[in-house]
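And now, subunit A:
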Amino acid sequence: MNYREGAPIKDTKAPEGPIEDRWEKRKFSARLVNPANKRKINVIVVGTGLAGGSAAATLGELGYKVKSFCYQDSPRRAHSIAAQGGINAAKNYRGDGDSIYRLFYDTVKGGDFRARESNVYRLAQVSVNIIDQAVAQGVPFAREYGGLLDTRSFGGAQVSRTFYARGQTGQQLLLGAYSALERQIAAGTVEMHTRHEMLELIISDGRARGVVVRDMVTGEVETHLADAVVLATGGYGNVFFLSTNAKGCNTTAIWRAHQKGAVFANPCYTQIHPTCIPVSGEYQSKLTLMSESLRNDGRVWVPLKGGDPRPVAEIPEDERDYYLERIYPAFGNLVPRDIASRAAKNVCDEGRGVGPGGLGVYLDFADAIKRLGRDAVEKKYGNLFEMYERITGEDPYTQPMRIYPAVHYTMGGLWVDYDLQSSVPGLFVIGEANFSDHGANRLGASALMQGLADGYFVLPTTIGDYLADAHTFDAIDDQQVAEAEIAVKNRIEKLLSVNGTRTADSFHRELGKLMWDYCGMERTEEGLRKALERIPELRAEFWRDVKVSGVNEELNQALERAGRVADFFDLAELMCLDALHRTESCGGHFRAESQDADGEALRDDEHFAYVAAWESTPDGPVLHKEDLEYEYVKMTQRSYK
Partner candidate 1 sequence: MNLTLKVWRQSGPDDDGRLVRYEIEDVSPDMSFLEMLDVLNEGLILAGDDPVAFDHDCREGICGMCSMMIDGVAHGPQKNTTTCQLHMRHYNDGDTIVIEPWRARPFPVVKDLVVDRSAFDRIIQAGGFISVPAGSAPDAHAMPVPKADADDAFDAATCIGCGACVAACPNGSASLFTAAKITHLGLLPQGQPERGSRARAMVEQMDEEGFGGCTNTGECTAVCPKGIPLDTIARMNADYLRASRKSG
Partner candidate 2 sequence: MAVSGAVLVFFLVAHMAGNLKIFAGAESFNGYAAWLREVGYPLLPHRGLLTILEAGLVVAIAAHMYSAIVLARRAAHARPVKYAARVKSRANGYATRTMRWGGVIIFFFVIYHLLDMTFGVANPEGHDATPFARMVAGFEPARWYITVFYVISVVMVGLHLRHGLWSALQTLGLARRYPVLKISAALVSAVLTIGFLVVPLAITFGVVR
């Protein structure tokens, strides 16, 4: 697949001046919409996760007329619900030296110098308000005996700034946003459409003006029009088939927008999470994450010798390799996710992995139990241990857990400016669906923070500036609307009419394996080229041979899946292309050709300190580079040794 290089992106609309003042400045310069006019302005929000839920609720509260969509049967079930570990905020309640600046610094560094300073600083500033907001909504964060909020430290950070609600932080935060959203639904400011999947973006006069959705119960293809569209449709990790994402997570919404002109940034940046439950067989449908917080007390090891047949208990201490503690003495088991993941892959590649297929390493709590007592360990991790036992049938109190890395989060997404507006005017993108704040790698507990920052605080301000002009927008072009609708119907029909011999899932599985092998934890030029060759073939096979049973006019889960898989093919191709062109290693993207003598990732700031923003054109992808400048944090090679 060839690409051209287009004009670089010069302006991200971030205000100038001292970094501490930029957001304040932007808030002030953003025009306000008069309350009487707000009632006449329609905004569509697709997605009800932390980002979309909080945005829809806040926009509704502000007085806009909001339509909200999700594919689940209730907004409360968006995938944010599954986040376990926690949410960062620079509250410095512990007095352990945390500050907005330090969270900013850690995030830029954690993102391996591929994130924008202005955005990250704003994120750190707003993080403080998120906790206040959530607590006021009744989110039951963990508390200490004095009644104040408890925090813990999380992978990659040396201060304790992660707020948590047992192992269910995402759930509790989402229920907070969901209840705010339901309150607005009751108030009549938000109209909720559940079990509706967005399948196309409507652009009129160069502006995003609506969406085409399919009612997943009746199959009806509906059009909804508005003055602005917000996409908050989450990440695309499911391109790998096996990931920690929910089964329904998809790229369809953002991919359709990309095809309609929205530029897609850094598609290859995926985060692999080091602590997931290993695959048990071919039928496996998804991978389950074990919270990273487990690494606070668990010790990671493999037997020194590969293929050790002895039961765990019989392997003596001196024949165990606590490889993270050995290689990274300063951070030990708490090294960032990409390092922990790759280290696990390396020991397994050496043939020292444990469990089925040798794809696993031990996460051992024996020491923690000895030191803290079983009760204390149970208090901290009880629900995770239970979950592990339920899935594997093994008891982690008496036997070390087996873990393996799995795809978890996608840092890439639609490109947005400082206002969270994409390259299509009127199309705003928030949460995991955009690429904005994490650079090449995301710190643990920062995605929840970003989703809520975007939804509660940033978007409601910046979208106002855009909507202040809403009265000047041209009438929506019927032709464009009709075309979008027809495109959707044709696609559905095409999927139903192939009538081949393979299910969409079987294609998805094959695509996922390809991506995991060639565009996963470690990428090589050779592998990526192979993938780029194979993906188009597989896609052609899909359109020739997929079998989708049933009809459109019903609840048809086979059809839903097939549509999502079709978009994953296209996305996968762009991911591989992006990965191929970025010949450096950075963050979640490890190019085997770019490593130092110790096998550590080697960044190439001279050539790659930019955001790769891809435009879709009829003659193939066009790359626009947005250069990244660091005024505050000096670029250094990461070292966790």
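The set was built so that all candidates are chains of the complex that A comes from, given by their letters.
As a working rule, a contact is a pair of C-beta atoms (placed from the backbone, for glycine too) under 8 Å apart; a residue touches a chain by one contact, two chains touch by 3 or more; residues count from 1.
Source: prediction; values computed, not measured.
K.L.:
Given that every candidate in 1 or 2 is part of this complex, which one actually touches subunit A?
P.N.:
By the stated definition of touch, the match is candidate 1.
K.L.:
What residues on subunit A touch candidate 1, complex-wise?
P.N.:
Going by the criterion above, the answer is residues 54, 57-58, 61, 72-77, 79, 81-82, 91, 93, 129, 131-138, 140-149, 165-166, 168, 171-172, 175, 178-180, 182-183, 185-186, 192, 194, 217, 246-248, 280-281, 283-286, 288-289, 386-387, 390-393, 456-457, 460, 501-503, 505-506, 547-550, 554-555, 557-558.
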